[in-house]
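Structure incoming, see below.
Every protein chain except one is present and positioned as in the full complex.
Entry: chain A
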Amino acid sequence: MAMQMCNRRVTQVTTNLVRQIAKPIPMKVEDDHHDDDHTHIAVPKTPTPRTFFSMNKHLLRGNAAITTGLSSALSVRHAHTDIQVPSFDYYRRKARLDASKSHRDDGDTTSPYSYLTPLGMAVTSAYMAKYIVRDIVSYVGPAKDVMSLAKVEISLDAVPEGKNAVFEWRNKPIFVRHRTAEEIAREEGVNVSQLRHPQNDSERVKKSEWLIVIGICTHLGCIPIANAGDYGGYYCPCHGSHYDASGRIRKGPAPLNLEVPQYTFKDEQTVIIG
């Protein structure tokens, strides 16, 4: 559209770059096919630039325009004033055609799309940021009702002495056993070093008359039966693991004692598990 033909000053320049013409060196080569004396021409290899310095020598510097082709010779033009930058006025807005005017206060005559598009992008990204931040915050600090799903509060009045009650906590059965004094005495008198999983009774209970354990057999996950087995505690019917009244494994294939969950006594009659 705004093409201009201009006079070009062209200099024919060949740099020290390419096309080193090597002188042919006559050479004799042992060849079975030719018995007569032929001169074999070998062209010595141009040194390939390997180092930074030698590659640097091949660079063109400065304003340069290179034209080459099948018909024209290789020409390198170092241009200063004879390169014409074409006029782009066809593509500019009418208000911006004058280069010397100040456009600082031109905002209200600008097309509204120039401002609405960035605003739309800003609103979309702020929307995404709001959701991401909200999800992170709710993950790091969950609401109280979500946290309360992880705990269960048990009233201990329901468990008479000598009996074992089962409660559900996080989809697992919890055995709450109200132990009699003789059971306590028996458990405390056990030789801990003989046990498969040596644990003192005192480190498994907070108050010795209340044994709270997770009722899942540590062998393969069946639920033991209370007040059964040879040791006055629990007996797992699946593979015959015997636990005592402190939930410790005594006989059978289970490797570990019954797990003791985290719990606190809110007052004398209620316990919060988890």
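Operating definition for what follows: contacts are C-beta pairs under 8 Å (C-beta built on N, C-alpha and C of every residue); 3 or more make two chains touch, one makes a residue touch a chain; residues count from 1.
Keep in mind that, in the parts below, contacts and distances are computed from a predicted model.
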Among "Eukaryotic translation elongation factor 1 epsilon-1", "Complex III subunit 9", "Alkyl transferase" or "Prolactin receptor", the UniProt name of the subunit that does not appear here: "Complex III subunit 9"
In the full complex, which of A:K57, A:K101, A:K130 or A:H239 touches the chain missing from this view? A:K130
Where A:P47, A:G107, A:P160 or A:G189 are the choices, the one touching the absent chain is A:G107
Residues of chain A touching the missing chain are 107-108, 110, 112, 115, 119, 122-124, 126-127, 130
